[in-house]
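Left out: one protein chain. Kept in place: all the others.
Letters A, B and C mark the chains in the order given here, with residues in each chain numbered from 1 onward.
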Amino acid sequence: MVRVGVNGFGTIGKRVADAVSLQDDMQLAGVTMTKPSFKLDLARKLGYRVFSATADTKNFQSGDIAGTIEDLIRESDIIIDCSPEMGEENKKLYEKHAKKVIFEGGEEPQIAQASFCAQANYDEARGKQFVRVVSCSTTALVRSLHAIDKAFGIENAYAVLVRRTTDPGDSKKGPVNAIVPETEMPSHQGPDVKTVLPHLPIFTAVVKTSTTLMHLHVISVKLKQEASREDVIKAFENTPRILLVDSKKGFSSTAEIMEYARDLGRKRGDLYEIAIWKDSINVKHGILYFMQAVHQESDVVPENIDCIRAMLGLMGKEASIEKTNRSLSITK
Amino acid sequence: MVRVGVNGFGTIGKRVADAVSLQDDMQLAGVTMTKPSFKLDLARKLGYRVFSATADTKNFQSGDIAGTIEDLIRESDIIIDCSPEMGEENKKLYEKHAKKVIFEGGEEPQIAQASFCAQANYDEARGKQFVRVVSCSTTALVRSLHAIDKAFGIENAYAVLVRRTTDPGDSKKGPVNAIVPETEMPSHQGPDVKTVLPHLPIFTAVVKTSTTLMHLHVISVKLKQEASREDVIKAFENTPRILLVDSKKGFSSTAEIMEYARDLGRKRGDLYEIAIWKDSINVKHGILYFMQAVHQESDVVPENIDCIRAMLGLMGKEASIEKTNRSLSITK
Amino acid sequence: MVRVGVNGFGTIGKRVADAVSLQDDMQLAGVTMTKPSFKLDLARKLGYRVFSATADTKNFQSGDIAGTIEDLIRESDIIIDCSPEMGEENKKLYEKHAKKVIFEGGEEPQIAQASFCAQANYDEARGKQFVRVVSCSTTALVRSLHAIDKAFGIENAYAVLVRRTTDPGDSKKGPVNAIVPETEMPSHQGPDVKTVLPHLPIFTAVVKTSTTLMHLHVISVKLKQEASREDVIKAFENTPRILLVDSKKGFSSTAEIMEYARDLGRKRGDLYEIAIWKDSINVKHGILYFMQAVHQESDVVPENIDCIRAMLGLMGKEASIEKTNRSLSITK
Partner (left out) sequence: MVRVGVNGFGTIGKRVADAVSLQDDMQLAGVTMTKPSFKLDLARKLGYRVFSATADTKNFQSGDIAGTIEDLIRESDIIIDCSPEMGEENKKLYEKHAKKVIFEGGEEPQIAQASFCAQANYDEARGKQFVRVVSCSTTALVRSLHAIDKAFGIENAYAVLVRRTTDPGDSKKGPVNAIVPETEMPSHQGPDVKTVLPHLPIFTAVVKTSTTLMHLHVISVKLKQEASREDVIKAFENTPRILLVDSKKGFSSTAEIMEYARDLGRKRGDLYEIAIWKDSINVKHGILYFMQAVHQESDVVPENIDCIRAMLGLMGKEASIEKTNRSLSITK
């Protein structure tokens, strides 16, 4: 049983903690928080041990916590750093205790020895001390583009990312009524894909919109090898953690996709898979076009679980992906 | 085992079907749809028998459905009509087959012999053929105001309902950027509360806003009997299906409340309880003020389950509420 | 010619500066900014002299500004402080130069010797050094409630303010999808009304929503004297800066009201009047109910102009209101 500590209990941290709890080869050592809130009640209701995210424990009542972040590190074999982009600072502590750590995609790639997406470079994580699971959008791009690259080769790829502006549980950030461009192009996701797929020529641009549910990517790919629409559909069907949806079946927008995910009955209505609109897939003059939707809160969750097994050499890629999928009710 | 047919598989229908499935004294006879969509796949995945919502079955492939609405009615002891406000039309069919029926709050009160909210008038439903579970907002008002009325008496009540404009799974309706008043006052919810609590003097006004998550009610109540803030909190604490939340604990808005509900792990992130902001409760010159949030998609679900038992005389009020609550992980 | 300095060039400042420019008994001495942006180009295009809002001028190129805030104060007979709620700090400078100042409603009432709304207490400003024009929502409440109080007497008033969350030109603030309550009741607007109308018993509650266009107030008033719906309409018709709109004429929401304002052709599509839905006005058991919409960006602009004349004793109330109205194309 690998003892896993989760540093942070926000959008990603709480989901990773839940996912770790579901694995029969892992044990959740605990989670951290900076101050008590309704999340403390939740963690206790779930039986999770809570540690203070800092050395300072005075925010908490004595019975509320099991120790500080250093105590959690000591009691863990591996740490998943789900802090709000404070990885660099936390890293000193991790190094002091010589522990293995998974960082999240909000951190700079340089923080780790490798960046990770299970289907693309599982074996690269083996034996490393520090590995970084790439961000939600990068994970999505790697999943679909890696599938295409493997099947047909990619001459170059271009993606316009229409992003959600904040997560559903937030009531502070906007915009209420605007489209916000990132005028610096390429956006960071293009180079970030290359941390996992170094030879993929990709350019990305980002626009932020007034929604909380999902990102939507508009992707065009110049293929090396000829492929029909049907070939591409087959390639996606054979790729793990990709779900094909059809607007003619009622999937008109990201709202209906998330409603479907709620109906599936997974915790929090999460959708770990990348949803690709089947009817958006088409090939014109050697260029493949398609649109995909990304549940920014959850698509990296299974990647974190696989990354633990990859780093510790617990099992091979296919076995881990399948085991993780089964635990989270992902069908492929 | 009561055989329950659910006519409709939309926002309320699919939740009621799930809730029926969880009861050990009920059996889901089936659900209806008008045409195939991703919801058909879902229903089949869940093992629900699907019937055509009309006599016409040509929208469906033969293997997809188990019959028409009339077949479902025949096979059911009681029907829950979750159609999109087509109850009047459907009623003819129900009468033809002499079945008991629960209608939802979108219908006019006259459709049924009684309107229903478990904690307020459970026993009134006994033996009736047609009962109507009141709408989400009316259910919320009845829950909190009945608690106050029982404890202190209500001279008169006034509520401004700040409503969500459509449900999260919809991508058609707006407004995108506006506040929409219902200029006719009182809005229909005031009179609707009186279908359950006939002697309660209440006036309501409605304003629609650009959100999908919850309604928020701003309520003021002239009390008959003196009461302190603490008395009121106690009264709410002793009332079933009311949850006290505190903005100082992180519940800044409806967004954080729904996030909490997702974290609780109930299906679809539903919140069956009415959430009352504890820190909004105050009494000034004999007037009680408070604010409550209503999950419009789910608060009536447990009421429908209780209503089945009340109509059929299966058990008493407290026993049914407790049994329903346990099945849905409602703590009180 | 009164020389008027406007300290700040944000939402209110730029509008007040424009309005001052339109008066034949006033002269715009200049405006201030903290740093150059597209607003600097605008100010110069309009021929407005620009001063640095602080003693520090290094943000600006030398040709861009005419001096610092102190230079502007020196050259002005009266200052309108439209800073982002920095009035307390700025006040020291104003006192040093012994100038008259108008503060805005974002400041605490104690900053000034009187709070002001032209139709209600014009004469109170006379001769004072520091006067505060109340905020957009308070101005709106004073306009309609003062009209009612004068005509029929108010036993007590209660308003639920459904607020916009930020102004249309902002792309940072949210919420995107939530209703945000102010759990502390009464909200500050209730007491703020009393700074202008000390004897009016009023209670207010606030809820923030995801829109940028206007606030919407749901108001109920217990009248001292009997009045019919028609009496109330007449009272509003006779009140300056109140506009009656009708949802049956297409005014379904705040969006259509602002569209109407744009069509009127006033600068920025502003609506200086409070828009009351005529069809929302009704009287039940001695209680008057109505709904009003408030253009938060502009309703205080004419008040600032009148306040200058009131403080300096330039002319009487009716004459000033009429003169201001004419300059801004307000019809009454």
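Points worth noting:
The rule is short, and it goes like this: a residue touches a chain if its C-beta (ideal position, glycine included) is under 8 Å from a C-beta of that chain, and two chains touch if they have at least 3 such contacts.
Source: prediction; values computed, not measured.
Although one chain is not drawn, the whole complex shows that of A:Ala255, A:Ile274, A:Cys307 or A:Leu328 it is A:Ala255 that touches it.
The chain not shown here is touched by just one of A:Pro175, A:Pro240, A:Gly269 or A:Pro302, and that residue is A:Pro175. Among C:Lys91, C:Lys222 or C:Arg268, only C:Arg268 touches the chain left out of the display. Across the entire complex, the residue among B:Gly8, B:Gly30, B:Gly87 or B:Pro175 in touch with the chain not shown is B:Pro175. Although one chain is not drawn, its touching partners on chain C can still be listed: residues 14, 36-39, 42, 168-172, 176-177, 213, 245, 249-256, 258-260, 262-265, 267-269.
Along chain A, the points of touch with the absent chain fall at residues 158, 160, 162, 164, 175, 177-181, 183-186, 203, 205, 207, 209-216, 218, 220, 247, 252-256, 277, 279-280, 282, 284, 287, 289, 291, 293.
By the touch criterion stated above, the residues of chain B touching the omitted chain are 165-166, 168, 170-178, 180, 210-212.
By our rule, only the chains that are shown with their structure count from here on.
The two chains most heavily joined by C-beta contacts are B-C.
Distance from the chain A centre to the chain B centre is 35 Å, each centre being the mean of its Cα atoms. Chain A and chain C, compared by their mean Cα positions, are separated by 47 Å. Inter-chain centre distance (chain B to chain C, centres taken as mean C-alpha positions): 42 Å.
Shared contact sites, meaning residues of chain B that touch two or more other chains, fall at 177, 213, 252-256.
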